[in-house]
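Right, subunit A next:
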Amino acid sequence: MSGRVLLAVAVALVLAAVALTRVLENQYYYFATYVILQYVVLATAWNILGGYTGYVNFGSAAFFATGAYTAAVLIKAVAAPFPVLLVAGGLVAGLLGLGIGYLTLRLRGVFFAIATLALAVVLQTLVVNWGYVGGSRGIYTLRPARVPFFDNYVEFLFVVMVVLALGALATARWIERSWIGRGLVAIRDNEEAAECMGVPTLRLKLVATTVSGALMGVAGAPFPYYLTYMEPTSAFNLDYAINSLAMPMIGGTTTWVGPLVGAVLLGAAQQVATVTISSALNLLIVGLVVVAFVILAPEGIVGLFRRWRARARA
Partner candidate 1 sequence: MVRDVEAGYGAVRVLHGVSMEVNEGETVALLGTNGNGKSTLLKCIMGIVRPDAGEIVLEEDGRRTSLVGRSPEEIVGLGIALVPEGRRLFPKLTVEENLLLGAYRREARAEIAGNLRFCLDAFPVLGERRRQLAGSLSGGEQQMLALARAVMSSPRILLVDEPSVGLAPILVSRVIAKIRELKESHHLTVLMAEQNFNQATKIADRGYIIVHGQIEFEGHSTRELAEHELVKKYYLGV
Partner candidate 2 sequence: MFSLDLLTDAVVAGILLGGFYAAVSLGITLAFGLLDIVNIAHPAFVILGAYGAYVGNSRLGLDPIVAGLLGMPVFFLLGMVVYRVYYASFEKRGDESLRGLVFFFGIIFIIEVSLLLQYGVDYRSVDAAYLGATLELGPITLPFRLAIPFAVALGLTLLLHLFLSRTFWGRAVKAVSQDHLALRLMGASPVRVKALAFAIAIATASVAGALLIMIGPIEPSVGREYIGRVFAIAVLGGMGSIGGTLAASLILGVLESLTSTFYGPSWALAVSFGILLVVLAVRPAGLFGR
């Protein structure tokens, strides 16, 4: 598909989403779809670093929560307008990614992974001890009374998430096809050879951690309005950490399509499972599926599909 076709599809999707809000009344669907779309952003963001470059981030929850709490603070302090929340959330989380990357990326990749793992725990500790945002008791956020065009704030947030998901996918696709993406993949394939081919490896890795972190922060920024009441446990929920890496792993990590496929499939399945079974059991299933995929189908669904198509052709 060419870029122009995809752009048309994207515009159509946004319009369809807006149109949907005129028709569909049941609020549950907006909530459920919002969650899935949020995972599309997180999975895509994770994949920019983890899939293209091969550096594993276990701290997605930390970046997501950074976006969410940045927004919460701005709402409480200056009642900042919505677009400012997105930008600020992305900026702060991006800086966090840059900082962690700068400290650990010159070492072996596992140290980056471990640092992100610990980062989530520690940021949560900081927030729990931060009285201004309510500590462990949490913080209430009042939604603006009205938004133009929409009769309901949840519908507005839903459309925002559609736009953010499309934006994340566009970013990933652009990176993947540009010289930056090629540089990132070269790093994953052989870092030393990449350096000898003129690729500034450290700088590119920092670009990837920053962009990846920023997108996760953006995904978290609407969170206070979505929940209206937010506490550390929900913002730092490990669901985010496991899902944002499970989804690309299941979908396929080499292209921007993989995380999308994984997020939609796994996200939808979880929504169904949460309603019909328990949410704990559904996390267990995610864990099992992830382990099964990394062992049996390391290329994910997209990889399986490609292999199947190649075989069909031959």
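Selection rule: all candidates are chains of the complex that A comes from, given by their letters.
Operating definition for what follows: contacts are C-beta pairs under 8 Å (C-beta built on N, C-alpha and C of every residue); 3 or more make two chains touch, one makes a residue touch a chain; residues count from 1.
Since we're looking at a predicted model, the values are computed, not measured.
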{"item": "Candidate from this complex that touches subunit A, chosen among 1 or 2", "value": "2"}
{"item": "Candidate 2 partner contacts - residues on subunit A that touch it in the complex", "value": "50, 54, 56, 58, 103-104, 107, 109-111, 113-115, 117-119, 121-122, 125-126, 128-129, 238, 242, 245-246, 249, 278, 280-281, 283-284, 286-288, 290-291, 294-295, 298"}
